[in-house]
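Written below as structure tokens is the structure these notes are about.
Of the protein chains in this complex, all but one are displayed in their positions.
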Amino acid sequence: MRAFLLRRLLLLVPTVLGVTLATFLMLQLTPGDPVAIMLGEFGSATEVARLRSELGLDRPVVVQYVRFLGRVVRGDLGTSIRSRRPVAEEIAERLPPTLELALAAQGLAVGVGVLAGVVAATARRPALDSAVVAVTLVGLSMPTFWSGLLLILLFSLTLGWLPITESEGLRALVLPAVTLAAPAGAVLARITRASVLEVLRQDYVRTARAKGLAERVVVYRHALRNALIPVLTVAALQFAGLVAGAVIVESVFARPGLGRLAVTAILSRDFPLAQGIVLVVAGMYVFVNAGVDVMYGLLDPRIRYR
Amino acid sequence: MSNVRATVRTVVLILAVMALATPTGVLAQAPRAGGELVLVSTEEPDTLDAQKTSTAVTGLLMRYLGDTLVAKDLAGNYTPALARSWSVSRDGLTWTFQLRTDVRFHDGTPFTAAAAKASIERALAPETKSPIAGALFGPVAEVQAAGSATLVIKLKQPFAPFLDNLTDPRAMIVSPQAVRELGDRFGRSPVGTGPFKFQEWRSADRIIFARNPDYRWGPGFVHAGPPYVDRIVVRIMPESAAQVAAFERGELSILGVPPTDVRRLQAAGKYQFFSFLRKGVGLFMEFNVTREPFSDLRVRRAFNHAIEKKSVLQIGLEGLGEIAYGPLPPSIWGYWDGIKDYAPKYDPARAKTLLAEAGWRQGAGGALEKDGRPFSFVLYTAPIDTWRRSAQIVQAQLRAFGIAMEIQTFEFGTLLSKLRAGEHQAEFMGYTYTSPDIVQLWFHSSNIGTGLTLSHHRDPKLDAMIEASRRETDQNRRLGIYREIQKYIVDQALWVPLWTNTNYIAVQPTVQGAKIHPDGFLVLNDVWLR
Partner (left out) sequence: MTTAVSGPVPGARAVAPRRRGVWWRRLRQRPLVLLAMGILALFLVLAAAGARLSPHDPTELIPGAVLLSPSAAHPFGTDELGRDVLSRVIAGARISLQTGVVTIGAALLLGTAVGVVAGYYGGLLDGALMAAMEVLLAFPQILLAMAILAMLGPSLRNAMIAVSLSAVPVYARTARSTTLTVRAMDYVEAARALGAGDGRILTRHVLPNMISPVVVLATAGIGIAILIAAGLSYLGLGAQPPTPEWGSMLSEARAYLRNAWWMATFPGLAITLVVVSLNLCGDWLRDLLDPRLRT
């Protein structure tokens, strides 16, 4: 067990290095001179020089990368060009609402997705199965920037049940979370359905049925437990995708969050800020993945020795 | 230098950020204290340090957080504020202010002549890098505290906009002690003497001001004593559609209504409505005269004849405003009414002739060409709904002449730095300002590259006229100078002025006692909630 954990954590090192390198290269690979882009073509010579040395662009690339790593380790992500505030501070302020939204969407997606998948897989009537499949197909295909607008139109503007602009509280979270959860929930429903169908074909389930156990017991006691392992893995992997997907949903619902900050950063050509956001979200993605692997290993001993 | 740089942002544009309401006069009830007033802003402030800000919204917020030495009353006349009275020497160089002695900053320290001196000197200090506030005081030679209640400001030369500039919210007096103690954090927890004091700023979400219970030194046009409402909450919401929806759900108390929703909200009959013509030109197309094809005056004139402004106003702004003709709107003192007839009229034939004179002729495919190159250019603009619509109408109108206009949108701050750098050919801009001294910011050659002279037009004759307007303290003669400036700028066709919008402010029926200030903001001291 210790060996497994250690191996998995060691594996993190190259990935994290890779992610920091890729993020670092964002600035290096930008066509043209990023400093000139940030300052405008005729930024004064001293201004250009100051910003270059602030960004460390006047050093050899390897030195720049090492210094970049050193700063990142200390939690220093540089200074935003636009606001002149530390990037880490801006991100720290904007991350909580985004995480809140992603978590709420995750909960919804798992709850509704798994339930729908199980219902579809075990439905006696093919019509019910088809209906669930159809709904998941639409959920998967509808752009969140349209479904969000439709929800606003129906629940906020027409019925007046839910606020669209409050940035706090559970009620304010409902519509954005539903919007964000729809595609993720649809994916989970489809995976659950496939997984449950497959498990139901397995020998031990047949045995259980043959023993005359009630179908409900067969499904929920025996099949579901095994069927859900892959589902939960996918769900966990989706989480960072939800954080990234929040970019659009935050914009639709005018929520303060990391996504809106990212759009502002790009539109204002604020490279340090964009770089910081990319690094933080990608870093989260990597660590969540590793966490999922570890959990998986704990749940299913076979994987440890793979 | 960087003074002007920011005047830019402030001055520029700005959506009818916050709002106001009329007291409709039917207040039989006595005002009641308590409650929360929720306003909304499209933009997030860069900082709440009045002396370091370059965003317009900060200026508006400082109206509530701070007091200035002098104020303007609801009729637009100068009225005592932190200064009980003032006088100016005959040569116009020495200004003496008698200060109130009963005023305290939000941090409890007393307001004195020494504090006022420290505050003004901070605004002027080069290390403050004040984008706007520093420039407001003009050519200051020296600031003196003569005793605890007398402040003397000496100028190097007469400065006509001086008193007017002192009423600008960014000229507010900040607490020197708080500045010392808070350092860089002052901008996120400012301290002034105003009717409201800073409570909280949640980035991208809201800013909260709380009632200043000790406030007893308001100007004469508001009631004596602290404001009635407990708190002002300023929500930050970049999308106008979301603002309107929130207002209709009652989540906002007051709304600057976007043109698309004005008629619908008015028809609802539920809200108090108030409207006034924006103090500034809402939208104009400006040419960079250092770059082809707009270095040619004939091409610039041709554009002034080619663009049919009425459609731009009708579709871009839903007709809710006035056509603009020159650099000043009728809502700013100094506007010359004759400009309407003086400015070029819509005249496609004349436009074609001028373009032909400049060497641009229709090619085979209908496109205008000169030396085998088609007439195409890029218009830089900002992501503002009314600008985006207007740009597309202008684009379609110019296409009829065989001119290809591409639209590129940048976030406002980025847009300004690109324009200052002069990499553009033409751009969309707008401004809000309270005095005709705005022409100095837009047209004086000293502001090229650092300030708002985004046309990059260098013209000693225009510079001289502008300088004369600032030195001239006789208001009638000043008016004459401004008339000549307006004519000259139209002659040079540096802009195609498009429209000036009417600001519409909707107020929830529960909000009582709001007053509109002629400078285009809402006086909140007397507001109370039913």
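Going in written order, the chains are labelled A and B, and every chain counts its residues from 1.
Here, a residue touches a chain if its C-beta (ideal position, glycine included) is under 8 Å from a C-beta of that chain, and two chains touch if they have at least 3 such contacts.
Not measured: the values here are computed from a predicted model.
Asker: Specify the residue from the set A:L51, A:L213, A:I266 or A:V292 that touches the hidden chain.
Answerer: Looking across A:L51, A:L213, A:I266 or A:V292, the contact with the absent chain belongs to A:I266.
Asker: For the chain left off this view, which of A:A131, A:V174, A:A194 or A:V292 is in contact with it?
Answerer: For the chain that is not drawn, the touching residue is A:A194.
Asker: Can you say which of B:Q408, B:Q475 or B:T510 touches the chain missing from this structure?
Answerer: With B:Q408, B:Q475 or B:T510 as choices, the missing chain is touched by B:Q408.
Asker: If the missing chain were put back, which residues of chain A would it touch?
Answerer: Considering the whole complex, chain A reaches the absent chain at 14-15, 18-19, 21-23, 26, 29-31, 37, 137-138, 140-146, 149-150, 152-153, 157, 191, 194, 240-241, 243-245, 247-248, 251, 262-263, 265-267, 269, 271, 274-275, 278, 281-282, 285-286, 289.
Asker: Using the touch rule from the top, list residues of chain B that touch the missing partner.
Answerer: Looking at chain B, the ones touching the missing chain are residues 239-241, 258, 260-261, 264, 315, 383, 385, 388-389, 391-393, 395-396, 407-409.
One rule holds in what follows: only the chains that are shown with their structure count from here on.
Asker: Centroid of chain A to centroid of chain B, CA atoms only: how many Å?
Answerer: Spacing between the chain centres: roughly 41 Å.
Asker: With touch defined as at the start, can you tell me which chain A residues reach chain B in the complex?
Answerer: Interface residues on chain A, with respect to chain B: 39-43, 82-83, 90, 93-94, 97, 152, 156-157, 160, 163-167, 253-254, 256-257, 260-261, 264, 267-269.
Asker: Touching residues of chain B toward chain A in the complex: what are they?
Answerer: 46, 202-206, 235-239, 242-243, 245-246, 248-249, 251, 383, 410-411, 413-414, 417-418, 420-423, 449
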